[in-house]
Structure formats: structure tokens, C-alpha cells
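The complex is shown incomplete by one protein chain, all other protein chains being positioned as in the whole.
Up next is subunit A:
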Amino acid sequence: MELPLESVDAPLSRFRPRTGTMEAWNAAYVRVEDYLRAHRIHNRLHQSRLIQTVLERAARRHEANPALEPTTLAAEEIEALMDEWFSEVLDNKNHPQERVATAGRVAMLLSDGPQKWPYAFLDSQTIPEDFTREMRASSMQAGPDMTFSNMAPRPIDLGTISEAAGETLERFEKWPILRTLVLWGFFLATLLAIFRVTR
């Protein structure tokens, strides 16, 4: 991991980026804070430690390339931090690199990580053993192993009357004009019948 988390011991108030406006860094701060909260990291102390780590990493990159947005840099840094941390915690066994964060978050959710170990998130120094164990044991199985069967539709012999009616109907559907004419004929026949019975 590029930056050990002991550096967060320095208070956030000492964070002074050399490049970029205060407004832009403020926006970056808010974004990281929002992202941590979206991960259910509600402990303020832990939050501010992580924010400082992330912003310091972002500030260093910003010095090298001031054209970049501090918000984007901060978001990228926290993503990178998470990828590294999840790889370490999960021991990165079965997951392709681009899916590590996804697997890690699922494990966090299933193990109730943010609630049970509120200081563990992104801490590479003192990861509780039971937390690691729980994270690695977490699995989400949407379905059991498949055991395929062939369930192909079998034709039903509808009988002579239905078959004949079916063929007629299918032919009918191909000739919309004939269908309309028959409908008109039916309507006329009904009118005639009513006329006849009321005479």
C-alpha cells in the first residue's frame, strides 16, 4: 500500500494543499465524506482520519498536475485505497482486479463490517482477525449449482375439430380483409336477425 495509515495521526486542520483553490479542495473533502457515509462509515473520528489520508494523496498528485480536479483526484485515490485494502483483506484469491472492490463491498455488507468493526474500514495496520475471517467467509449465493433438465414443449393433439378451427384461424389471420368482411357479415346477420324476430 502506497501510504501507511499512521500518517493520519496528523490533525486535518494542518492539511494545506500547495495547489488548487480552497473551494475546490472543500468540494473534494465533501465528496470523500459523502462517499464514506455512503459506505456507512459514520464514525466522525475515523472519517476525518481517512479523509486526511485521501486528500493528502490527492494533493500530491495535484501538485504534479494542477489541471486535474481535486474532487476527481480524491475520488480516484479513495477508490485506489479501497482496491488495495480489499485485496489485502480478502487475500484477493478469486477476484479479477476490476472486481475486487465489488467483492469487498459485498463482503463488507454481509459481514456487517461498518457496524461491527467501525474503525476497521481501510485500516491496514490493525485489522481485527475476526473481521478478516468474517469478510473472507462471507458469500452470497443467488442460486444453487445448476442441474439442467430438458423441458421442451410437447405438442398436444387438439383433436380434429380444434385442429381444423386452428388452421382456419391461422389462415384468417393472414387475410385481414377477409376477416373484416366476415365481421361485417356477422354484424349484418345480427341486425337481420333482430329485424326478423321483431316483425
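FYI, a residue touches a chain if its C-beta (ideal position, glycine included) is under 8 Å from a C-beta of that chain, and two chains touch if they have at least 3 such contacts; residues count from 1.
Criterion: contacts and distances are computed from a predicted model.
When the unshown chain is looked up in UniProt, the name that turns up among "(4Fe-4S)-binding protein", "Glucans biosynthesis glucosyltransferase H", "Cytochrome P450" or "L-lactate dehydrogenase complex protein LldF" is "Glucans biosynthesis glucosyltransferase H".
Looking at subunit A, the residues touching the absent chain are 27, 31, 34-35, 37-40, 42, 69, 71-72, 75-76, 79, 98-99, 101-106, 108-110, 112, 114-115, 139-163, 165-167, 169-170, 172-173, 183, 194, 196-198.
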